[in-house]
Each structure stands twice: as structure tokens, then as C-alpha cells.
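The complex appears here minus one protein chain, its other protein chains still in place.
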Amino acid sequence: MNEKKLGMLIDLSLCIGCNACTVACKRENDVPLGAFNTWIESFDVERPDGRIARANVPKQCNHCADAPCVKVCPTGASYRAEDGTVQIDQDRCIGCKYCMAACPYQVRYQLESGEVQKCTFCHHRTSAGLLPACVGTCVGYARTFGDLNDPESDISKRLAEANGGDVLYEDLGLNPSLYYIGLKETEAMPVASAIHRGGNVMKPYEG
Amino acid sequence: MVWDAFIAVYLFLAGLGAGVFVLGALTNWAKTPAPRMKRIAFVIAPVAVAVGTLVLVVDAKAGFANPLRFFLLVSNLNSVMAWGVIILSVFLAVSVVDLALLLVRKKTPKALDVVGMVLAVCVAAYTGVLLGDAGLAFPLWNMAILPLLFVVSAASTGIAAVLLVTYLAAPGEVEALPFLPKAGLVLPVLELVLVAVLLAVTAGAPGSAAAAGATSVANLVSGAYAVPFWLGFVVVGLVLPFALELARHRGAGASKAAAVVGAAAPAAGPDGSAAAAAAGSGKALALVGEAGVLVGGFMLRYLVIMAALAVVFA
Partner (left out) sequence: MINFQSSGKRTLKNLAAGKLKIDVLDCTLANGSVTPTIPGINWIPIKPATNAAFCAALVQKIIADKTYNADAISFTTQKAAVEGGYGAYTNATYLVIVDENHPNYRKLMRAADAGIDAPEEKDKDGKAVEQYVVIDAATGQPTLHSACSKGTLEFEGEVNGVAVRTGFSLLTETVNEYTMDEYAEITGVSVEDLERIAREYTSHGTRVGICHKGGSAASVNGIDTVMGAAVLHAIVGANQMIGGNAPNSPAPTTTGNGARYKLGAIEGKPDVSTKNACYISRTVKAWEKTDEYKNRVAAGEKDPKPLMPWFANGAASDSQALLSIVNKYPYQAKILTSFMCNTIQATPGAMRDEVVERLCDPEVLPLHIVCDVFVGEHAQYADYIVPDVTPYESFGLPTTGTTFTGYGTTVRWQVKEPESMKLADGRHASWETFLADVAEACGLPGWGEGALHDVDGKAWPLRDAADFYLKAVANLAYAEEPVADIDAQEAHLQGLDELPDSFKAAVSDEEWPKVQSVLSRGGRYWPMSYVHDADGRRSRGYQDENQTYFYSEKRATNKNCYSGKQLPGTLRYNPETFTDLSPMEDHFSREEYPFSASEHKPRFRSISMLSNSPVMRDLCSHNYIELNREDAADLGIKDGDKVCATTPLGDVSEGVAMVRAGQVKGAFALAFGYEHQNYGAQDIEVDGKATKGDPAIAAGVRIHQMLDPTVTGVTGDDVISIIAENDAASPGRCGGMFKIEKA
């Protein structure tokens, strides 16, 4: 395979929920208030040994190989780029929000001007050889970025060590390019608090 | 919530327009001529669909600000919406031409009416497919059931809209299509069954969709949207019209019986005013019933959009 397939790997054991990525992303991409290209969902869990731990799960566009947003976009504004990422040509976007509705990860939002926006894997940086802002700023080196099709890339090596990693909603069959280490293990632990998005309640705790 | 009442209005009007058109075209085969009913239908259909489409255009904020981008709408034929645009456009064209012909020449070519009917069914079904293609994100938006449900609802609301105006503008033609009363009994039952199936299937959604599916159903049945669901959709939209239609059926039989009794006992009234009164109140009740169908039709779209919970938020 010569084609590039850029992807990201997040090791949940190393994510301390500091939200530095969230802020770096907001600054880097001029994300409007109230919207996020990436965010962290934090919540208490009961570990198998009975102790309580704090889970932090960063979320963002999964850059799916079979992206529903690309499929449903009538104007072709949402498209899969040559590097395997899902991008939006905002000059083609009419703001019908079909892509926003179709995305199971709900990572898209509408700008004040009407166009839809989401994580680009910092295309403007990565195309210049830089890391995405969230990866560059990550305190715990939880995030790894690179070419999934290059077996020599850091991300491929780290994925191989982690036996392929986990993806979110694997059963939906979208072939995401956002991998996690420890996602399934974390998901198997009972949740013991509200789920916070940043510091705001996304889902209250029912007890 | 990605979409809101705006889109519900569009889905409702598009379905209604489609249903209206089919009914208008069916008057071609009516037992007694119903020219005014046909004109009513052929006016409502393109207006409803056009207004619905306009709502959609306004809601597409970036396109509304940069209208040239709407020309890109058929760029991706993998997109259901691109096909929807095509279907809607052709339907709008056919229904407008048909209306023009009807107004100018007083009649429409049957072949064009049939084409329009086929397109109308496509429009109605498309409103369901549109949501269904985002069903991966919102388990309530079931591709197998929503199109059929929306077609049935389109038929109901189409009939209701035409009858409502016909009762007011051309009461003589109300009974030109003899299958309508039956439809008034069958469609609500069918709709209720389809909604039940939709809820059952959604509640039992597997894997990643399970929690969102169950929560969406709970939203409707017992949660934040329970009141509009039970009162607005089930009672006002289905049970009330069905009951009134049923009562009318029984009433039609009863008024015949009353006439017989009246003949036997002339003291009952001077000139059968009881029957006239019955007819008058019957019309009022019928109007209430049709209005109920329209309310229910909108509620259905509104609730399907608003109560749907995305996979990630469950």
C-alpha cells in the first residue's frame, strides 16, 4: 500500500484529562465558543480491584474510511482527502447539516456563517510536516499521530504493540482512523459519576 | 439536536403535498366528478412542497448566504439528499405544470398525473429515507420503517388537508371518493402499528446503538416528549380522527335508522331537522378530525426528529 492513511492513537492510560489538547485545538483552529473539534469526556469508574479511577476519553472526528458524513453530503463539500483524512471544502458547504446528523460520533458543528466544521487532524499543520496541535501539546504523550499505512511510523508500531488497539463503535463498521488503547477495558468498568465534557455535565449520574 | 422544528415543518409539508397530489390525481377516477376537490389538491400540493423546500433552503444557512452553492446539490449521487433534490425538483415541476394545465385548460393529462403520483410517493418516501440514512447516528431513524411510516402519514395528512378545504369550499364533493372514509379508519391503525414497530425495533437496537435506541424510545413513551407523543400524536393525531370516523360510520347508519323512525312518527320533527342538525355537527366534527390528523402528522415528524438521541449521547 502506497496510499497514506493518517490516523491518531490515544493511550487512555496516559490521558490525565488536563484538557490542554482541547485548549490548544481551540486556539489553533479558531474554534468558536460553544464548539469543540476535540474534547475530553471524564468520569469516575470502578476498577476491577474495587478502587475508583478517573477515566478521560478524548473525542474528535474519527476520520472514518467509510465516513457517513462523506456519503450523505449532497454537494461533495465533505470528502475523503488523499491522505485518508475526512475534510470539508467549506466553499461547497450549504449548511444542510446532513453530515452533522449522519455522524455517529457527533463531532461536527455549524459555524455562525452556516458552514459546518470539525477536526481536520490539523491539516494545515500536518501538510507542513508538523504534528496536530493536540498531539504536540499532550502532557502525557497519550496521543500519537502518523501514517497507519506505514509500518515504520510511530503510530503503526505503537498500535502493533497494543494488538491493534480499539476503536469507538467498532460494530458500526465505519473503519475509523482514531484508535484508542484501553478503550474496551475502560468501557467495561461501571461508571460512577456524571460524564463531563471538559468540566460541564454531558450526562448526569443516575446512581 | 442537529435538526429541529424547521426540518420537521419541511418533512411535514413535503409529505402532505405528496399525499395531496395523489389524492387530487385520484379524483380522475372518482365516481362522481370532483373538479373543485382536484383543483384544491393541485393548488395545495405544489404550494406545500414549495413552502417546505423554501424552509429547507432558509435552514441551509451557508447556501442561503451563498445561493450559487445550491447548484452543487447534485454533486454527490451517493447522497440520498442529492436524489431527494432531484425528486423534489421534478415533482415540483410536474405539479406546477399540472396545476397550470388545470387552471388554463381545465383538465390535466392522465399520464402526467400518473407520473406526478409516482413522484409524489417518492417524495413522501424520501422524507423517511433522508432520516433513515442518518440512522447509524440516530437509532430511532430506522431505514426499514421510517419511509413506509412517512408514506402512510403523507397519505393521511394529504387526505386530511384536501378534505379540510373541501368541507369548507366544496362540501358537495366530499364524498366523491368513496374509499376515503375507509382510509380514515385504516390509515391511523396502520400508522399506529408502524410506530409501534419503530419503537420496538429502536428499543431493541443492538450494540453501540442500544443505549441511544432505548433512551430515544423512553424519551417518547415516558420521558421529555411523552406528553406531545401521547397527547399530540396518539390521541389528537390518531385516536381522535379514528374515533370520529368510526362515529361517523355508525352515525351514517344511525341517521338512516332515524329517518325511518321519523317517517313512522312524524311528530318527531316538522321537516327532519334532527338529521340536518346531525349533518351540521357531523361537518364540524369532521373538520376537527382532519385538523387532528394534520396536527398528528406534524407531531410525528417533530417527535421523530426531537426525541432521537445520538449514539454518543446515550
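So that you can tell them apart, the chains are marked A and B in the order they are listed, and the count of residues begins at 1 in each.
The working rule: a contact is a pair of C-beta atoms (placed from the backbone, for glycine too) under 8 Å apart; a residue touches a chain by one contact, two chains touch by 3 or more.
Only a predicted model underlies this, so the values are computations on that prediction, with no experimental measurement involved.
Enquirer: Considering the complete complex, which visible chains touch the unshown chain?
Expert: Missing chain, whole complex, touching shown chains: A.
Enquirer: Even though one chain is hidden, which residues of chain A still touch it in the full complex?
Expert: Touching the missing chain: residues 12-19, 22-23, 26-27, 33-34, 42, 44-47, 51-56, 139-141, 181-182, 185-186, 189, 192-194, 198-201, 204-207.
To be clear about the criterion, only the chains that are shown with their structure count from here on.
Enquirer: Hey, how far is the Cα centre of chain A from the one of chain B, in Å?
Expert: 40
Enquirer: Give every residue of chain A touching chain B within the complex, in rising order.
Expert: Interface residues on the chain A side: 59, 68, 71-77, 90-98, 100-106, 110, 113-116, 169-172, 174, 202-203.
Enquirer: Per the contact definition, I'd like the list of chain B residues that touch chain A in the complex.
Expert: 2-3, 56, 59-66, 69-70, 72-76, 78-82, 85, 130-131, 133-134, 136-138, 206-209, 310-313
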